[in-house]
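This report concerns only the one structure given below.
Selected chains from the complex are presented in situ; the others are not included.
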Amino acid sequence: MFSFCTDPSTLETAQWFACYLTTGKHQLFYWSFLTVLALLAITAPTALAFGFGGAIAARSNIPPVAWFGKGYIAIVRGVPDIAFFLFFVIALDQGFEWLRHQMLCPDWSEPIRQGNDFLVCPSAKLPLSNAPQWIHEVYGFFLAVLTFAIVFGAFAANVLFGAMRAIPRGQLEAAESYGMTPRQTFWRIIVPQMWVYALPGLSNLWMVLIKATPLLFLLGVEDIVYWARELGGTALERFSDYPHPDWRLWYFLALLIFYLAFTRVSEAVLRRINARLTRGQATIGGT
Amino acid sequence: SHAEVVRMGTEGAYAPWNFLDDNGEVAGFERELGDELCARAELTCEWVTNEWDSIIPNLVSGNYDTIIAGMSITDERDEVIDFTQAYTPPDPSAYLATSMDADITGGVVAAQTGTIQAGYLAEQGVTVLEFATPEDTIAAVRNGEADAVLADQSFLAPFAAENADLVMLEELVSLGGGVGMGVRESDGELKAKMDAAIQSMKDDGTLNELITKWEVSSTW
Amino acid sequence: MSAPTPVIEIKDLHKSYGSLEVLKGVDVSAHKGDVISLIGSSGSGKSTLLRCCNLLEDSQDGDIIFCGDPVKWRGTGLARKPADRKQIMAMRTNLAMVFQQFNLWAHLTILQNVMEAPVTVLGHDKAEVEDRARKLLAKVGIGDKCDVYPAQMSGGQQQRAAIARALAMEPQALLFDEPTSALDPELEQEVVKVIKDLAAEGRTMLLVTHDMAMARDVSDQVIFLHQGKIEEAGPPAELFNNPKSERLRQFLSAVAA
Amino acid sequence: MTCWETVQAYAFRSIGYGERLLPREDFTLCQHFTLIGSGMIWNVYFGVLALLAGFFLANAVALAKASRHAWVSKPADWFILIFRGSPLFIQFFLAYFLFLELKQAGYLPWLTSAWAGALIVLFLNTAAYSAEIFYGAYQSVPRGEIEAADAYGMTGWKRFRRIIWPTQMRLAWPAYTNEAIFLFHATALVFFSGFPASRQQGDALYYANYFADKTFNPFVPYPILAFYFILLTLVVIGLFGLANRRLNRHLPVVPKIRYRPQILR
């Protein structure tokens, strides 16, 4: 990075650290912060949408739809995210490829499953095997977002489902008695009011989501904890210009500070949202 | 340029076989070996890192085309994937401890979770303490949680060389076979090309040069 | 000439909460422009009757006929439910209710509370409704509270907002559940005036009240409910001056005191 | 080996009884189910104990956070922030490091074992999350009911115990149920990244991982693991649902959805 970094073994401490902290590997580490933040920024609304859909489905009057909604909530919510990540991404990826295969290669004669191998026609591969590396990474990122959203969507669905039921009955009766259709009651009375009841649960979910990002490496996305472990581990002279003993403690402490700060900021934002939402509510915390 | 792109899957966390250098690039013995093999087989190679636990499932699922990650050829693995011929002879396992008189039969020995070493120790009736990463196993020896760690000799040797407080015990254990490149069973064509390339490197001695350079095992 | 169809007709209505029978066969019939007051002691089932009338509660037996159109049922007894959603919707938009506990929507300001149903249910023009809503709120004396949330208002103010909300629907019939319970005599007079105006416009009203003066003043007919049954019914002059049943006489004696 | 023999050999393998060596061939479904189920003992152990202890601490911390005195509320705030604000991964790492230091200084050597060390981390972690949930619920208690308590001269503890706490629990329960589920799920991380497994005695994920490592087929052991966790979660939801029914016994039963589409007529 810096011009004086040509021979690290000769550098004095400050310079050594300046060089050390700007190696290509560290830059990847810094990048991974952005990756994680981007992933959170995309996952949160997606998961919320999944949750909303799940809650609506679970409330549906049409039995199969309600079963689907309730099944989604019960099953996905029942599985630890880590267990889910260990096999679900591969299944998801194979699922997509299988669909594309059915569409793009109708006359493909060879079986897709050959022993242990999963083989679709080359044009159905996702991404195409000759696609540049960044497309592979974007696709991996997309799969990670989707998996996270499916998992956390189930929890969000549960929170929203409960919130919808927490609204005082009088409020719904008033709506009914003014001739609002169930649909109108839902969108005009339930949805605006449910946030008040849902927000604590959703805030908690957001916190859990932030804390789940270290599992990203299971999904093939190199996250900050992955890099901290990689960079903090003993660097031997043979393999690195910047040898050092096991420094993982320091890297993890740095991550701790990052996560704490991020949580604080999230809390401040959520508090403001909450203050806005509880307007008009006669509760201890309301105004 | 070469028409066909071959994606090479590795772990990037097992020096000297494969690791990430200061620039975050895959480096090590297998990086140099793989690049050379691709050149000889006239293929364009892309390097991908993948976490060890799912490295085989992702290969058979088609997310990359080879595994070149210090993987010993075992019967279990051979049932699921195919291996090229071995590019290194078996690398024996060794013990690393803080002193030469560490108790490796009655004491506690550390190993990485799910490795052949962990299985071997359990079989011997030794109290095995399993850690998630290789780094942890070495730390466990340092802080006294374990009397010794059992791992591949090539992995432990640099640690012993660079740390005064760590020593390699003399006892060696032969586990597993030689290391080869994993390919899908249906990918006979790639296997053949790589086999030929490895053979040519064996024949002209370049492979031995590489092995010596990186100290990954004995030579052919 | 046959009698015109009543706007609201209730025939032999039965309603239980679990094992507690609250309504035991009630008949009411209200024609266009009628104001019918329901009086009776606390717990006699007045609110329940209004709520059944609006189909907020399922009743177990009997008929509810709105403008000659009887509510269609499905199932019987405790499983009886209204069958036709369209019908219910149509009925409810023509039947506005003022709740005993007001039930203002907590997340909307007063103005929004009043505008909500006309805009979303009736699909009226927003600007026009807003105009009307502001006028209604001014009429009930809380024109300055348009942008306030229900929780920040006094009891009487909330009640007036609830009345304005019902009026904004311009329904054929209105159900008032103790609409002046939280109001001072002055405002009560205002509400009486409003009710009379509405009757003059030809709107039908069912009114639960504890205020006998008001019942006497505004109603065409007064119904005295006792333990889930109609004990006595008739024009106010007759009922108040000449109560026939013992129970009603006793009830009214308290007013005279 | 018949399946029954397998069960006999491995049902309690995770806590050190039965066959010493893990299966090394066949890897039948029966072996999968038995060993992974055996591992669940650890998940249940961690989850139940941490949840029970955490419940009490969480109530205390939530109460402290709501305190008007900064010297009470600030520490509670920090406690919640630290455990709720960092990934369990990092907490396990730092805690293990801390416990090692303690051990080397000669204190509490057993803390470096998962059964004690991980339990403590999980306990503090769930206490922090639950405390935040309870605090949030406290904030949503209807003001009118508190005012009535005030007006009748009910002070701090009595007012809390008799009026606020029951309402607060009712409001917190759905979110707390979620937290309990998260906690059981979090127990899967103990051996995955936190503490070493001794003598191949691990939790369900440890054994699922073992099988996946041997068969290279993630689609068998992990779904079995998922199956066990779904069972566990259903039990948790069931138990919490019973409590919820009790907490909500004062609310009139909401009638079932009233309208059915016309097609069903």
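By letter and in written order, the chains are A, B, C and D; residue numbering begins at 1 in each of them.
Here is the rule we use: a residue touches a chain if its C-beta (ideal position, glycine included) is under 8 Å from a C-beta of that chain, and two chains touch if they have at least 3 such contacts.
Every value quoted in this text rests on a predicted model; they were computed, and no experiment measured them.
One representative per chain kind is drawn in place, while the complete complex holds these chains as A x1, B x1, C x2, D x1.
Heads up, the rule we're going with is that only the chains that are shown with their structure count from here on.
A separation of 82 Å divides the Cα centre of chain B from that of chain C. For the pair chain A and chain C, the distance between C-alpha centroids works out to 51 Å. Inter-chain spacing, taken between the CA centroids of chain A and chain B, is 32 Å.
Taken residue by residue, chain C touches two or more other chains at 85, whereas all remaining positions touch fewer. Along chain D, residues 192, 212, 216-218, 259 each make contact with two or more other chains. Partner chain A is touched in their complex by these residues of chain B: 5, 7, 13, 15-16, 19-25, 27-28, 46, 48-51, 53-54, 57-58, 60-63, 65, 80-81, 133, 135, 138-139, 158-159, 161-162, 184-187. The residues of chain D lying in touch with chain A in their complex are 81-82, 84-90, 93-94, 97, 129, 132-133, 136-144, 146, 174-175, 178-179, 181-182, 184-186, 188-189, 192, 205, 208, 212, 216-219, 222-223, 225-226, 229-234, 237, 252, 254, 257, 259-261. Of all the residues in chain A, the ones that touch chain B in their complex are 23-25, 27-28, 86, 90, 93-94, 97, 114-120, 125, 129-130, 133, 136, 217-218, 220, 222, 229-230, 233-234, 236-243, 246, 248.
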